[in-house]
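Please see the structure below; I have some questions.
All protein chains but one are shown at their positions in the complex.
After this line comes chain A, so read on.
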Amino acid sequence: MKAAVIVFPGSNCDRDLAVAFERAGANVSMVWHKDTHLPDDIDIVGIPGGFSFGDYLRCGAIAANSPICRSVVKHAEKGGYVLGICNGFQVLTETGLLPGALMRNANLKFICKQVGLRVATADSAFTTGYAKGQEITVPVAHHDGNYNAEPDLLARLQSEDRIAFTYTDNPNGSVADIAGVLSENRRVLGMMPHPERAVDESHGGTDGSAMFRGLVDQLATA
C-alpha cells in the first residue's frame, strides 16, 4: 500500500503520520506543497496536522489552494483515499472535499489533551479496525476544532452514516459532538483528534493503530 504525506510550511505532524503509516506496513512518500503531482499509484494521501501557512486568513485556507492540493482533489475525485487529521481536516473542508467548517473552539482555548472518542461507524476503510460503538482514547491539540454544520447537512451526515467519530465529552463545541466525518463515497476522512499520536506505548496509548492497520489491510487487498 502506497501512502503520500503532504508537507506544508508549518506542518508539524507530517513525520508522525508517516511513521504511523510505515509501522502499519505502508510505503510512504513525503510530498512538498509546491509539487504539482502526487507520486504514481498512490492509494492514500495523508494531510497532516500543524499550522500550515501560520493559520493565516483561516486555518487550512492557504494550504487548500496550494499546487499539490489540486492533485489531491483530483485523486479524491477519482475515488482515491484521503485522510486529513487536525489541520488536515481543516484543509479538507476548505477544499470542499468534506462539508461543513471548523471554527474557533467554543471556550476560545487551545485544547491539548487526551479525549475519549466513540467510533460512530465501522463502515469505512478507516474505521474497519474498530467496532461500532467502541470507545477509544486519542489526543487532540487544536484551537479551531468546533465543527459547524447547518441542520440540513447534519441530518444528511446522520442519515448517510457519515459521522466517523464523536467525542464522549465534547471539548470544543462541535455540533452533535462530531470529531470526524466521511465523504459521500466514504473514502475521505477528516478528523480533529490525532490517531497518529496514539500508535506507540510511549505515546500513552495505541488506540490509533487500528486505523492505520485497517487502512493497510483494506487498501493492500483492493
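FYI, a residue touches a chain if its C-beta (ideal position, glycine included) is under 8 Å from a C-beta of that chain, and two chains touch if they have at least 3 such contacts; residues count from 1.
Assume contacts and distances are computed from a predicted model.
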Inset, instruction - Among "ABC transporter permease", "Phosphoribosylformylglycinamidine synthase subunit PurS", "Chemotaxis protein CheA" or "NADH-quinone oxidoreductase subunit K", go ahead and choose the protein name stored in UniProt for the chain not displayed. - result: "Phosphoribosylformylglycinamidine synthase subunit PurS"
Inset, instruction - Among A:46, A:84, A:100 or A:214, single out the residue that touches the unshown chain. - result: A:100
Inset, instruction - From the listed residues A:57, A:131, A:155 or A:220, report the one that touches the chain absent from this view. - result: A:57
Legend entry - Touch residues of chain A, complete complex, unshown partner: 57-58, 61, 65, 93-94, 99-101, 103-108, 146, 148, 173
